[in-house]
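For this view, one protein chain was removed and the others were kept in their places.
Naming follows writing order (A, B and C), and every chain is counted from residue 1.
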Amino acid sequence: MSGNKFGKLFQLTTFGESHGKAIGGVIDGCPSGIELDKEAIQRDLDRRKPGQSAIVTQRKEPDEVEFFSGIFEGKTTGVPIGFAIFNTNQKSRDYDHIKDQYRPSHADKVYDDKYGVRDYRGGGRSSARETASRVVAGAIAKQFLADVKFTAYVSAVGEIQMDKSYQDVDFDSIEKNPVRCPDPEKALEMEEYIKKIRKEGDTVGGVISCVIQNVPAGLGEPVFDKLHAELGKAMLSINAVKGFEYGSGFAGATQRGSNHNDLYNADGSTQTNHSGGIQGGISNGMDIYFRVAFKPVATIMQSQTTINNKGESVEMQGKGRHDPCVVPRAVPIVEAMAALVLADFTLLNRAVKK
Amino acid sequence: MSGNKFGKLFQLTTFGESHGKAIGGVIDGCPSGIELDKEAIQRDLDRRKPGQSAIVTQRKEPDEVEFFSGIFEGKTTGVPIGFAIFNTNQKSRDYDHIKDQYRPSHADKVYDDKYGVRDYRGGGRSSARETASRVVAGAIAKQFLADVKFTAYVSAVGEIQMDKSYQDVDFDSIEKNPVRCPDPEKALEMEEYIKKIRKEGDTVGGVISCVIQNVPAGLGEPVFDKLHAELGKAMLSINAVKGFEYGSGFAGATQRGSNHNDLYNADGSTQTNHSGGIQGGISNGMDIYFRVAFKPVATIMQSQTTINNKGESVEMQGKGRHDPCVVPRAVPIVEAMAALVLADFTLLNRAVKK
Amino acid sequence: MSGNKFGKLFQLTTFGESHGKAIGGVIDGCPSGIELDKEAIQRDLDRRKPGQSAIVTQRKEPDEVEFFSGIFEGKTTGVPIGFAIFNTNQKSRDYDHIKDQYRPSHADKVYDDKYGVRDYRGGGRSSARETASRVVAGAIAKQFLADVKFTAYVSAVGEIQMDKSYQDVDFDSIEKNPVRCPDPEKALEMEEYIKKIRKEGDTVGGVISCVIQNVPAGLGEPVFDKLHAELGKAMLSINAVKGFEYGSGFAGATQRGSNHNDLYNADGSTQTNHSGGIQGGISNGMDIYFRVAFKPVATIMQSQTTINNKGESVEMQGKGRHDPCVVPRAVPIVEAMAALVLADFTLLNRAVKK
Partner (left out) sequence: MSGNKFGKLFQLTTFGESHGKAIGGVIDGCPSGIELDKEAIQRDLDRRKPGQSAIVTQRKEPDEVEFFSGIFEGKTTGVPIGFAIFNTNQKSRDYDHIKDQYRPSHADKVYDDKYGVRDYRGGGRSSARETASRVVAGAIAKQFLADVKFTAYVSAVGEIQMDKSYQDVDFDSIEKNPVRCPDPEKALEMEEYIKKIRKEGDTVGGVISCVIQNVPAGLGEPVFDKLHAELGKAMLSINAVKGFEYGSGFAGATQRGSNHNDLYNADGSTQTNHSGGIQGGISNGMDIYFRVAFKPVATIMQSQTTINNKGESVEMQGKGRHDPCVVPRAVPIVEAMAALVLADFTLLNRAVKK
C-alpha cells in the first residue's frame, strides 16, 4: 500500500536506498517452469549501470544481482523470487552537504515533510538506484513473455529529435552507440550535445520511445486498468518522467475522426495504427508504441541558491558523479516496466473466460 | 482485480453498460461525518450529461443519481455508499447494425477477442457512459477535500490552442461558454469549429488542462505510486485519452537543468513551478497542473469500410446521436478523477508517521 | 480496503444497511460465458430469507434480487455484475429505542466508537441482512464451479449435537426439515428445542458443518493465503461466528502424528482424511470439510440492563422479530462464502504455471 509494490498477479516489491546496505526486491507471482537466463538479466542491468560509457555518470557500481529464492535447478518454482544488489560504492560523505539542505527540484524536502525523517545519503529511497531492482524483475518478465519483443530507444535529447518513425530504423543499431538512438546521425549529434552540456556543468532532458511487438489481442482490463493506463503509470513512476503518450498521443488531439480512425483489414489488423495497438484499453494485436518524456537531471555542477531545513537561504555547489542526461541509461528501465505491465496483464487475462 | 475498481482507501467500484438497466457504483472507504451536498453532486453530473448544449450529443439522459446506502441523516457514515443512475433512454435498436460489425477505432472487436461475448448495445461497458459514476464519486471526494480546489478546462480543440497559462485566465469564465474554455475569444473560435466539424459529419480531438490548488505537502507515495503516476493512470483511464503530462511535461524534456530547476523561496515555496507541484512523486504544496490529450470521437457520421465478425468487408454508416468533440463534457470527468486520486492519497498519508 | 470487499480475482463488494433503501453489491471478475440460472440464485436467497419457517424470524422480506449489469442474453459478459435487493419492510420505528442505547453484545457501541456516527436502524451495516448479497454472489460462484459440490448443514443446536459424520448421512434430507440437519431424529430434537428457547424469549447458538466435494488438486496459495486460511476468514466474517476448524480441527491437536498422518493410496488419494482435503494450504483432491461455530443471537426478548450513549445505566426490553437460533438460515451463507473462496482460488490458480 505504500507504493513500493507494482503489479497484481506478477508483482514486484522493491526495497533499498541509494547508500544503504543493499537494494533489492521480491517478485511474487512469477509462474513456475521458466528456465532463467541469468546472463540476460545481467545484460539488462549492465545497460542501466553507471560508468558504462563516457556520457553517463562515472560512478563504479557493478550492480550484480544475487538471488535468494524461487529458483531451483535453473527454473522458477512459482514461489517468491527474493533478490538483492549489494551496494559496494557508498561514499556517503559525498552527501554530508545535503544533510540539512534541500536540493532544488529534488525530493529532499518532501520526504522531510512527509515522513519527518529522511535518509539523506544520495537521495535515499528517492534515488534512481531503486530502478535496478525493476530491471531485474523486468528481465524475468521478458523471459516469461518470450514471444513478445520490447524495444526502447532514445528519440530525443534536448531539442535534438529523431524524426524517423520506429518502422524506418534498424533496432539492431540501438546498442551500437552510447546514446541508444537507432538513427546513427542523430545519435552522434546527441552524444556531442551531451558532452557539451556536461562540460558546462549542466544537464538536459530527453525522450524515450518504446515499441512492443507481437502482443496477443485481449490484454488489458476495461475501465480503470486499461492497458495504456497501466503503461502510463509504470512510465510515470520512473524517476524524472514528466509525460507519457501512446499511439497518436498529443498529436492525435489535433486530428479529425475521419483521419484518425484505424480502418480494418479483412484479417482484423488495421491499415493505420493511430490507436497504438490498444482499443478501449485492450490490446488489439497491432504494435504498441509510446513515448516517455524525461526532465533534465536536477543535480547540476553549478552553484544554486537554496534553503536549509531551518528555512535559511544557502548557497549549494553540486558535487559527485552524476548523469548529464538520464535517457541513455533509462532505456532498459522503460523496457523493464513495460515487460512488468505485460506480464501482469497476461496472467490476469487467464481469468476472464469461463 | 478486473479493472473496475479505483483507489486503495477511498475506493470506487463501478458497474454498468451503456444500455443496461443502470450504471452505478460503490464508494468504499469514504470517511464518516461528511455532510453531503447532493445538489453539488448533481451539478457535476449535469456538466457531464448529454444534451446540455448545442455542441454536444443531443441524446436526452437526465442522469439522476440515486443513493442506496452509506448516508444517514445527510451525513456519510463511513460504510459503503452504493448508488445507481438508471438508464431511461435506451434505444437499443440504434445499435443492431453493430451487433456483428466492428466499428473502426472502437473496442467492439477487442471485447469479442477478450471475453468471447459482448453487450453490443452502445458499446456496452466500453461506453463513456460509465464515467457518470466517476463523476458521482469524484463530487463526493471533492466534498471530503473541501479545502482543495480542482479546476479543469478545455485548452485546445483540434489545432485551436489556448496560449495563455492558467495564471492568466479567469476560472469563473469556464462555465460561461459551452466549450468550457476560460479564454472567451478562443472559446468562441472553438465553438464555431466544433459546429463546422459536426456539419461535416466529422469529429475532432482536444486537450483538457487541470489545476489543483491548495494541496498540502506530503501527498503521494514514493516509487511506484507517485502522485503524478496515479494522476496519469487516472486520466489515461478516461475514454479517448491518448496522453498525459504534468508540470513542464514534454516541453521539459527539451530543457536544461539550470533552467528547469525550481529554486526555493525562504518559505519553502518555489520561484518557478516546472515541477508541477510534485517532487519525487510527493506534493510540495505548489499548484499541481497537468494536461490530458483526447483523440477525436471514433463514431463519425460518414460511411466507413470495416469488417464483421466473420472477417468480411462491410460498409458501415455512422448513426445515432454522438459528440463531435468530447472535451467539453470531459471536463468534470477530469476533475472527478483528480479528486479521487487526491482523496485516496490524503487517507494513505495518515498512515505514514508513528 | 474498508472491509466491504471479498476475493482477489472473483471479487464481491457489498453495500447496504438493514433499513436503508437497498442492499446489494458488485461482482467484479466473474468470468464471461456463464449461462446464469436465476432461479437457482433465488432458491439460495429463499433458504436465507426471513419468514421461511416457524423457527426463524417472522419478518416478511421477499429478498428478490435485481441485476443491473454484466449479464447479456442470459450469459455473464465478464464485466461487473451490479445488483440490489430493495428493502420493502422497513419498520424503522422498531428501532427508535436503540437510537441512544447500546444493545449488549451488539456492535452499536463500537460503531459509534469507530465512526462517530451510526445508522442505528436495525443495526445498520452490522446487520446480518448484508449476507443476502453474499448469497447472490455465492450462487453465481457455484454456477461458475458447476463441477464442485458445496453442502452445508446444521450439526449442532446448543448442546444437541449430531454425532454422525458427513459420510453417514443423506445430504438430500437436509432441506426436508426447517433446521437443515441431515439427521432426521436430531433435526426434530433441535426443532423442538428452538421452539422452547423462543418461548422463553431466549436464543441459542449452534454449529454448521460444510463439505466441499470434487475439488481439483492445486487450489490455494502457499504461506499467507492458504486455502483453509481464506475459508476460515470467510466463515469468521459471517455475523455471529466464533470459531472455525477444518479436517481434524481442535481434536487433531490431541492426536499423535503416527495416527493423524493420512497415508497415500497408489492413486494419490489418501486412506484417511484428517487433513480435510488440504495440505500446506493447497487442495489435494480429497473432500474439504470444516465446522463453523455460531454464538446465540444477542437480541433476546427479555429485559437487560445496559447503558446509553451518555454512559447512564438503562433498562432495555428486546423487541421486534428476531431469530431464536441463527444456524438454519446461515446454511446458505456458509455455502456462499465457501463458493466465493473456491471461485477465487480457481481463477488465481490459472496464473501459476508458465
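Note that a residue touches a chain if its C-beta (ideal position, glycine included) is under 8 Å from a C-beta of that chain, and two chains touch if they have at least 3 such contacts.
Keep in mind that this is a model prediction, so the values were computed, not measured.
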Touch assignment to the omitted chain, from C:67, C:102, C:120 or C:150, lands on C:102
Across C:10, C:95 or C:115, the one contacting the chain not displayed is C:115
Of B:144, B:193, B:246 or B:264, the residue that touches the missing chain is B:144
Could you tell which one of C:207, C:288 or C:334 touches the chain left off the display?
C:207
Which residue numbers on chain C touch the omitted chain?
1-6, 8-9, 14, 102, 104-107, 109-111, 113-116, 125-126, 130, 156, 158-159, 197, 202-207, 217-218, 220-226, 228-230, 232-234, 236-237, 239, 242-250, 252-258, 260-268, 270, 274-276, 279-285, 293-300, 302, 304-307, 311-313, 348-349, 351-353
On chain A, residues whose C-beta touches the chain left out of the figure
1-2, 4-5, 8-9, 11, 13-17, 20-26, 28-29, 32-33, 66-70, 72, 75, 77-82, 84, 114-119, 124-125
Missing-chain contacts mapped onto chain B
1, 9, 29, 31-34, 76, 78-79, 144, 222, 347-348, 350-354
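One rule holds in what follows: only the chains that are shown with their structure count from here on.
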Gap in Å, rounded to a whole number, between the CA centres of chain C and chain A:
46
At least two partner chains per residue is the criterion; list those residues in chain B.
1-2, 4-5, 8, 14, 114-116, 125
